[in-house]
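Below is a structure I'd like to ask you about.
Note that one protein chain is taken out, while the other chains of the complex remain in position.
Labels run A and B following the written order; every chain starts at residue 1.
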Amino acid sequence: MQKGIIKPKRTPTLISTYSVVGKKEHDGPLGELFDEYCEDDKFGKDSWEKAESEMQLRAMKGAMSKAKISDDGVDILLAGDLLNQCVGSNYGLEKFDISYLGLYGACSTCAEGLGIAACFYGGEIFDTCGVVTSSHYCASERQFRFPIEYGGQRAPTAQWTVTGSGAFIVGAGGKIKIPEVLFGKTKDMGITDINNMGAAMAPAAIDTIERYFKESTHSPEDFDLIITGDLGFEGSEILKDLLLKDGIDIRKNHVDCGLMIFERKKQDTHAGGSGCGCSASVLSADIIKNLEDKTLSDVLFIGTGALMSPMTLFQGGSIPSVAHLVRLSSK
Amino acid sequence: MDIFLNCLYAFITGGILCVIAQILIDKTKLTPARILVLYVCAGVVLTAVGLYDYIVEFAGGGATVPLTGFGYAIAKGVEKAVAEKGLLGALTGGITATSGGITAAICFGYIASLIFSAKRKD
Partner (left out) sequence: MNKKEYCEYVEKRAKKSPIVKNCACAFVIGGLICVIGELLRELYMSAGMEKTDASTLVSVTLVFITAVLTGIGIFDNIAKVAGAGTLVPITGFANAVASPAIDTKSEGYILGVGAKIFTIAGPVILYGTLSGAIYGVIYYICTLIWW
C-alpha cells in the first residue's frame, strides 16, 4: 500500500503524444509546435460538441500511429473533458475497440489520466494505456457561461477555455519516465467567482506541492520546471506568493500552461487559458518535446481543476478544486 | 436646432443610465442579468411615482431606449388599461404595451436562428 507519493515499481514511460488545437491556439506562441489545427474550430462537424469529440479522436489516432500501434496494442483508454457526462470523450472514443474509462477532473484531467495510467502500468495491470483529454471554447462557453454570440464583458481575472486536445500513450520503451505521482485532495477555500478560477484552484495546487516537497527529499531547485495547468495569471501569482510565505520558492522555475498557450495581451485572453485541452496540448506540444531532446530533464507537472457546475454556482456554492502531480523525467 | 438639442439630451441621459449600470457591474458582483431586471423594475417604480414621465419628456429616446423605458412602457400601459377596464387592466396592460418589442425580439431572434450559426471566437 502506498500513501502519498506513488512510486510505481515498474516505471512507466511516455511512448508517444499528439496534439490537436483550434485556430486561436495555433495563432499563439506555441502555434507551430502543435501537430494539427483547424481553421474554423469545427473539425468538419456541425456542432461544437461533435467538434470536440472529433479532436479527441484525431489526437488519440495521432498518438497511436506515432507509437505504431493499433487498437489491440492499447489496453485501456483514460479520457475526459469539460462537457456534461464527459460526452466529448464518450462520443469521440467509441470508434476504438479498446476498454474505456471516462474521467472528470476539469482542467486537472490530463494529470489525473497520466497518474492513473502510471499506476495501472506500475501495478502491472495494463501494459499500454492511452490518455486523452480535450476542451472546446465554444462548447464549454455554452455550457458554463453564455451563448457564444452573447455580448458581454469578461472580468480581467477570467480565463479563456482552450480549444484543443492532447493524447498520450503510456507504457514501456519511451524516453520519458513517470517516476512519481501524487494525487491531490479536494480543497475549497470559499471562492464563488467563476471569473476567478485561478484563485479557486491555487489552494489545491499549494496543498499538493507542499505535500510533495514535504514527503520527498527534493527541493524546487531540483527541477527544471514546475508546471501548473492551468492557474492562469491570477492563480499563478497567488501560488508563488503563498508558497513563498511557507518557505517554498518556485518563482524561478514555475510556468503555467494557461500562460504559455496564449499571448495574453495581444490575444485578449485576460488571465490566460484553461480547460482540459490546455495543459494536455501544451504538455504534448512543448514540454514533452523539450524533455525528449533533453532541453529539460526533470519536471513536475501539476494539473489543477475547478470542480463546480453552473447549478452549484447558482445555488451559491463555492468552487472546490483539486490538483494532481505527475513527475516527468528524461534522466 | 430642435433635433440637435433633443439628440444631445438623449445622448446624455442614455449615457448616464449606461454608466450607472457599468459602475454596478464593475463595483458590485451584480451580474448583467440582474442589472437588466433591476432596470426594468426601476422603470416601473419611477413611472409609478411620476418621475419617469419627466425624464421621457426631457430625453425622448434617451429614456425610452434603455430598459428602464421598457418598464416605463409597462407601467404606462397598465395605467391606461386600468383606467379603461378596471382591475383586469392590471393583467392586460403591461404586455399589451410592450408586445411590439417582445414580439419583434422573438420573431427576429427566431429568424436569426434560421439563417445564422455561431462562429468561432477570437
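We take it that a residue touches a chain if its C-beta (ideal position, glycine included) is under 8 Å from a C-beta of that chain, and two chains touch if they have at least 3 such contacts.
Predicted model, so just to flag it, every value in this text is computed and none were measured.
Novice: Residues of chain A in contact with the chain that isn't shown?
Specialist: Touch set of chain A with respect to the missing chain: 46-49, 142, 146-157, 188-191, 196, 199, 203, 233-234, 237-238, 241-242, 271.
Novice: Please give every residue of chain B in contact with the chain that is not shown.
Specialist: These residues of chain B touch the chain that is not shown: 3, 6-7, 10-19, 21-23, 25-27, 32-33, 35-37, 39-41, 43-45, 47-48, 59-62, 64-67, 69-71, 73-79, 81-83, 86-87, 89-91, 93-95, 97-98, 100-102, 104-106, 108-119, 121.
In this text, only the chains that are shown with their structure count from here on.
Novice: So in the complex, the part of chain B that touches chain A is made up of which residues?
Specialist: Those residues of chain B that touch chain A are 25, 29, 32, 118-122.
Novice: Touching residues of chain A toward chain B in the complex: what are they?
Specialist: 22-24, 40-42, 48, 137-138, 141, 147-149, 152-153, 163, 193, 267-268
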